[in-house]
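First, the structure itself, so that you have it in front of you.
Let's turn to chain A:
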Amino acid sequence: MSSTDLEQEHPLDLESKRVSVKKPEQRFDTQGEMPGAQRVHTAMVNFVKDFGATSAAYMESCVHCGQCAEACHFYVQTGDPKYTPIWKLEPFKQAYKREAGPFSFLYKALGLKRKVTVEELQEWQELLYDSCTMCGRCTMICPMGIDIATLVGQARHAMFQAGLVPHELWAVAERAEREGSPLGATASVFEDRIEWMGDEHEVEMRVDEDEADVLITMSSIEIQKYPESMAAVAKVMNHLGLKWTFRTDGYEATNFGMLSGNTAWQKDMTKKIVEAAKKVGAHTVILPECGHAYGALRWQGANMMGEPLPFKVRHISEFLAEQVNNGRLKVKQVDSSVTFHDPCQVSRRGGATQAPRDVMKALGMELRETQDTGDYNWCCGGGGGVITIHRADRLRYKAFEIKMEQIEKAGGEMLLTSCSNCRQNFDDSQEHFHWDKTMHSLLELVADNLVEN
Partner candidate 1 sequence: MDLLEFARGPAMQWSLIILVFGIAWRLFGIIFLKRKKDLAEPRQTGVLGGAVKTIFSRSVPARAFWSRVMYSNIVGYVFHIGLAIVVFAFLPHILWFESILGFQWPALPTSVITLVAVITLASMVALLVKRLTHPVLRRISNFDDYFSWLVTIVPLLTGMMAFTHTGFGMRYETVLAIHILSVEFLFIWLPFGKLGHSFLVFLSRGTTGALFARRGART
Partner candidate 2 sequence: MSGLADIGVKIESGGFVADDALTGMADAVLREILQHLSALRDHGQTHVIDLASLPLTTADRRQLREALGEGEVRITIEASGPTDIHETAYAGVWWVEYQNLLGATAIEQVEITRVPAMLPSHDDDIAGAVSRLADAMEGKNPAD
């Protein structure tokens, strides 16, 4: 398949508020030619392959208390018990019990636990992909401390190997693997846009420098939908007087390999950034305003590569906080109240909850928190690849209602986040609900309010 084939098969929909492939006329939610039994077998083998002490401890300790449902935006908004987080893992729990649990020998010998069927796995595709953003809010409520989000990620690996990924998610992941970017932000597009933004905002851009201390990466959402963030990050870097660069051989921070569940692709995508950083001798790699990109490189990168990374990995909000806290980054006072939406992967699951708050404090903004905030923030509903899946739209909007209600109550004049995926979900939902609140980028706000040197 050439890239023209790609365009014909799964054309990107760059006109809408969120980027995905165009709504497919005919859905193909299974990939490859495989008999059903083989799909099931592949799924289970790959699930067990990933299995370790951590997942086993989780699988064994669930007491079926059902409290995780109460933390999940999809359950809370629909009341449908199938959206109970732990239920999303049911086929894999069954597989675990049959293959590795204490009574596995009994189950097998007596045939007590029937094998999971391919129909069930197909049914579970919706639960594992459409209705889970892996936001990990359920992890916070679980009295046994089970990290359900991790298990869902693991289950997705197995689903991918069995060719049971939703059409759009597979399409963008496949595009990312072949083109280097899931949403058409190829190296040449990237270069064009950098040039454009440099001219437009009269800011010095650095691309493909041979040596740099800091490598800046971008998410294709930003490149395609919010290119101003490229100018913004350049402004900040220049303001700080750092030796930084963009690299056309390592810029794409999103990792649809991870979201779709293909570990090989996930590694390929990680590798590009790691090698680019090594090439320029960067001591820091800065990840853009993208939630899952943070998890992919910051927490999974070294494990994907099989060795510690020779540089520090920072989310842009973390980096900004460091710089305002050590006084190098000087910002003007912004006379506005603000409500901040925490990106799950950066705050709750990334440990950088405080960083954006430090930055907003430096900007002198009055922070008006939502009722559930920080580590207990409700997910926007679009993470984990959910936003790309058309058939999940109705559910995603339903989940978004929580956000709107809480943000209205909090009442900040400005709405900020540090995740472009959340941002595009807000934009898309804003349009859907004809809502009057627009989401803004923390980075861009900082860039706009730098104190001139």
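Annotations
As a working rule, a residue touches a chain if its C-beta (ideal position, glycine included) is under 8 Å from a C-beta of that chain, and two chains touch if they have at least 3 such contacts; residues count from 1.
Selection rule, in plain terms: all candidates are chains of the complex that A comes from, given by their letters.
The shown structure was predicted, so the numbers you read here are calculated from the model rather than taken from an experiment.
Among the candidates 1 or 2, the one in contact with chain A in this complex is 1. Considering their complex, residues 51-54, 56-58, 60-67, 69-71, 75-76, 79, 81-82, 84, 86-87, 90, 102-103, 139-147, 298-303, 305-309, 312-313, 347-353, 371-372, 374-376 of chain A touch candidate 1.
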